[in-house]
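For this view, one protein chain was removed and the others were kept in their places.
Moving on to chain A:
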Amino acid sequence: MEVLALVKLALDTGQLRMNESKVDIDATPLKISDIDRSAVEEAVRIKEKVGGRARVIAVLKYGPLPKRQQEAESLLREALAMGADEAYLIVDNALVNSDQLLTAKAIAATVKKLGNYDLIIAGEATIDGYTSQVGSRVAAELGIPVISFVRELRVEGNKVTAKRDLEDAIQTVEAQLPALVTVTREINVPRIPPLLQIRAAMKKPINKLSLADLGISMKSLAEIVNIAPIQVKRKGVIIKDGTVDEKVDKLTQALIQEGLITPR
C-alpha cells in the first residue's frame, strides 16, 4: 500500500508573535499542525498493518525562506521519526502566503510525480488557516473521491471504509482506492517516537521541489493586504496562596466586585 500524508508546517498559534498593531508572521515559530500528526500516525499504522510505504508531503507557506527551510526540515524529521519513510518538501517563494488553490496544485503535482499511490490522508483542518480546503482541493485536482472529517478508517484490499463525524450524524461511507480522506484529531493518538527512531530519521530522505520542478507557473489569486491582531487584555489576578476556603472567598469577592453576582 502506498500511503501519502499531507503535513502542514503551520504557524504555532500558541506562540504567535504579536502586539496591538501587528502579527509578526516571519518571527512566529512553525509546528506540524496537530491534526496532521494524526494523519501521519494513521498513514504509518496502515503501513505497519498491510505493508508498503508511508510518505509525507509538505508545502512551505511562510517566509522568509532562507530561515524557514531549516525549520521545515527539522519538523519533517518528526514525521519521519514517527515512521514515515520519506518526505517531500515543496519550497518556492511563489508559495509564501499563497492561496489554497496553488497549494493544492503543488501537492497534486507532487503526488503525480511520485507515481503510484493508493491513499492520501490529510487533517480535517489546520491550526492556523482552519479552512478545511486543501484535502478536497487536492482530491478534485487528482480526480479521486474525497471523504472528509473521518474519525475511523479501515482499508481492506482495494476499498476504504470510513466513519465521518458530521454536525448531526455519524455517516459510514465506502470508496474504492485511490481516494483521499481528511481525518479528525479523534481518529488516533499520535505516537511519540523513541530516541532510536529519532536518530534513524536523520538518515531518511527529505526531497525538495520547486514549482518549476513540478511544472507549475501560476500565481496565487488572493493577495494578503492586511493582518490585524485580535488581542484581549485580561487582568491576570492569580489566586494561589491560602486554604481552599480563603481562595473561595477571594474569588467570590472578585465576582461581587465585577458585578457578576449580587449577594442577597
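The definition used in the following text is that a residue touches a chain if its C-beta (ideal position, glycine included) is under 8 Å from a C-beta of that chain, and two chains touch if they have at least 3 such contacts; residues count from 1.
We take it that contacts and distances are computed from a predicted model.
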item	value
Identity of the absent chain, which is to be given by its UniProt protein name, from "3-isopropylmalate dehydratase small subunit", "Biotin transporter BioY", "Electron transfer flavoprotein subunit alpha" or "Conserved protein associated with acetyl-CoA C-acyltransferase"	"Electron transfer flavoprotein subunit alpha"
Chain A, residues in touch with the chain not shown (by the definition above)	11, 13-14, 16, 18, 23, 25, 99-101, 104, 125, 127-137, 139-141, 144-149, 161, 165-176, 179, 184-186, 221-230, 232, 234-240, 244-245, 247-252, 254-256, 258, 260-264
